[in-house]
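Below you will find the structure I want to go over with you.
One protein chain is absent from this view; the other protein chains keep their places.
On to chain A.
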Amino acid sequence: MSRIVKEYKKIKKVLEGHGEAFENLIVQLAPVNEYDLLSWKATIRGPSDTPYNGFSIGLTIKIPSDYPISPPMVKFEPYKMPHCNVNFQTGEICLDILTRQHWSPAWDLLHVLKAIEQLLQEPVPESPLNVDIANILKEGDRTAYTGLVRYYFCGGT
């Protein structure tokens, strides 16, 4: 438990210090309330050079009780996320470092967000959770991809 407290202090320090590596990525990363560090929310900026550029994307992070031995559970919530490796209905993310097999206890929440940023930059249509977007990507139709993402972000259902 004290590990997440330490991590919280560290994250506060990094975000206040405007660490350059994260200024372009993290809008917000904080526990939902200060008395319960097991439930976090994060907001990240869509990376430039992707269709997500200019949008803010919300995430919820649940810390398991045996963290950091078990990986944190990260989801795109509360808003739906159009991405080929994200389940559109549940927000579940298909990312290996968030699974039991590939997680390492030496990583922290900042690493996780960095990995998610990388996933946004480099979608992997070979292992899709959103087949429609994966198909568009496989065909290399960049315009349709951008259009679809923007459609959802700008109020599509």
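Operating definition for what follows: a residue touches a chain if its C-beta (ideal position, glycine included) is under 8 Å from a C-beta of that chain, and two chains touch if they have at least 3 such contacts; residues count from 1.
Note that in this section contacts and distances are computed from a predicted model.
In the listed set "RING-type domain-containing protein", "Pescadillo homolog", "Multifunctional methyltransferase subunit TRM112" or "Small ribosomal subunit protein uS7 domain-containing protein", the entry agreeing with the UniProt name of the missing subunit chain is "RING-type domain-containing protein". For the chain missing from the display, the contacting residue among A:I61, A:L119 or A:I133 is A:L119, taking the whole complex into account. One chain of the complex is left out; on chain A, the residues touching it are 2-3, 6-7, 10, 13-14, 17, 19-22, 68-70, 85, 94-97, 99-102, 104-108, 110-111, 114-115, 118-119, 124, 127.
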